[in-house]
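For reference, the structure is listed below as structure tokens.
All protein chains of the complex are present and in place, except for one that has been dropped.
This part shows subunit A:
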Amino acid sequence: MSELNKLTISDARDGLRKGDFTARDLTDACLAAAAGSEKLNAFSAHTPDRAVEMADAADARLKAGDAPDMCGIPLGIKDLFSTEGVQTQAASRILDGFRPPYESTVTSQLWRDGAVMLGKLNMDEFAMGSSNETSTYGPAVNPWKRKGDDAALTPGGSSGGSAAAVAGDLCLAATGTDTGGSIRQPAAFTGIVGVKPTYGRCSRWGIVAFASSLDQAGPMTKTVRDSAIMLKSMVGHDAKDSTSANLPVPDFEAALTGDIRGKTIGIPKEYRMDGMPQEIEDLWSRGAEMLKDAGAKLVDVSLPHTKYALPAYYVIAPAEASSNLARYDGVKYGHRAKLAPGDGITEMYEKTRAEGFGDEVKRRVMIGAYVLSSGFYDAYYLRAQKVRTLIRQDFEKVFADGVDSILTPATPSAAFGIGEMADADPIKMYLNDVFTVTVNLAGLPGVSVPAGLDADGLPLGLQLIGRPWEEGDMLNTAYALETAIGFSSKPEKWW
């Protein structure tokens, strides 16, 4: 039973219900794997005592025949989710020592359904980054390596710890959050499945806010079926988040028939970028062919404002962040700078934030303050909000023409080396989000599916974008794609 940590959620669920093993066995296997994973730096906090307690409670429920699908499933939780009494600091120094006195809605629903918390997972500071290198805990490391090359690679970001933990079988699945691609890009970099639901599907309450009109929580799992199972537990209306949608919770797993005959898949020409590696282009064409072979109809579509999504995002997200992060002032929680004699409250704010925030967070907070400042608001922020309308309309037109899902590459490259982008300007790093960011701006659901390995032996992902609230249909197409691709590669254990 030493390999229980390698199970999928669906296999573990079935095994638990049959009594092949207990939730405690499963949790012990994951705790052992997590304890031996220091080199991956995926965990920011381990909670073994709580895990064992939760596993025993899950076993009692299983015995009583009252076990939801997630009952007894060991999870890792991104450090952005508030977990009651457990270190939660959004990978930032400014939240040093913060122990939330409350639980986020998403995690409380997972615990309601019997899931088990193994600990908290590393990420980019305040979810700002694409390589996990902005974390105050230091970068998480990708379990994958290039063939014949020992260089440490990034698992992507911002949900890098979540991706590394799932790909490295330290847990069965993990929570992530996605503001511009922070679930889908790391999922693609590590050969796992990551889902960003429709905006409003998951409550944002208790998740440390980055850009409130873009943030969504979602599952990061080993298979599409696992994402469908876990997503069902995470979603639902929450009166504590005014943007949470009051819609019934669908059975996403029941939507996975694998039958996509008659579905229309859009291939957007604007996603064929200059300088895109041939491997990614080929992967995309192969994915499209597979969907066609499964009975779907392919159509060329145009999303003409795609090119403007990144600049619009890098106005809107920092603007919202500068407002959201104003609460870190050294008064209510976290770090406060040591003050010099005579320092007043302004010095306290300025020194605390200078010490507590990392460089990328400072940069974005200042950009946000600038684009919102009087004299520049119309030129930057208001203009970006108008471009955002046009980006959403691009998708609305395509969906109105009968397209069910849109297929694109997930990322413009495979995982890169840690430190490789250190001297690049910040915009180079921002380009990681080029295929994913439109989905956040338009509030749509998206999923990254592992689709193959590149010449270096690193995983690459394809992205499907669905209609709003049609995660079930989108996941069914993803399931058909996953089945056709048959991706089964795993990183070799070196850590």
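To be clear about the criterion, a residue touches a chain if its C-beta (ideal position, glycine included) is under 8 Å from a C-beta of that chain, and two chains touch if they have at least 3 such contacts; residues count from 1.
Assume contacts and distances are computed from a predicted model.
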Worksheet item: Which one, "Aspartyl/glutamyl-tRNA(Asn/Gln) amidotransferase subunit C", "ABC-2 type transport system ATP-binding protein", "Sugar ABC transporter permease" or "2-oxoacid:ferredoxin oxidoreductase subunit gamma", is the UniProt name for the chain you do not see?
Response: "Aspartyl/glutamyl-tRNA(Asn/Gln) amidotransferase subunit C"
Fill in: Contact partner of the left-out chain, one of A:Val387, A:Ala415, A:Val434 or A:Leu458
A:Val387
Worksheet item: Which residue among A:Thr47, A:Thr107 or A:Thr198 touches the omitted chain?
Response: A:Thr198
Worksheet item: Which residue from A:Gly330, A:Pro409, A:Pro450 or A:Gly466 sits in contact with the chain not drawn here?
Response: A:Gly330
Practice prompt. Using the touch definition up top, pick the residue from A:Ala60, A:Ala152, A:Val299 or A:Ala369 that touches the left-out chain.
Written response: A:Ala369
Discussion item. Which parts of subunit A face the unshown chain closely enough to count as touching?
Written reply: 97-99, 101, 198-200, 213-214, 239, 242-246, 305, 307-308, 310-312, 314-315, 322, 326, 329-336, 339, 343-351, 353-354, 357, 362-363, 365-371, 373, 376, 379-380, 382-390, 392, 425-427, 430, 443, 468
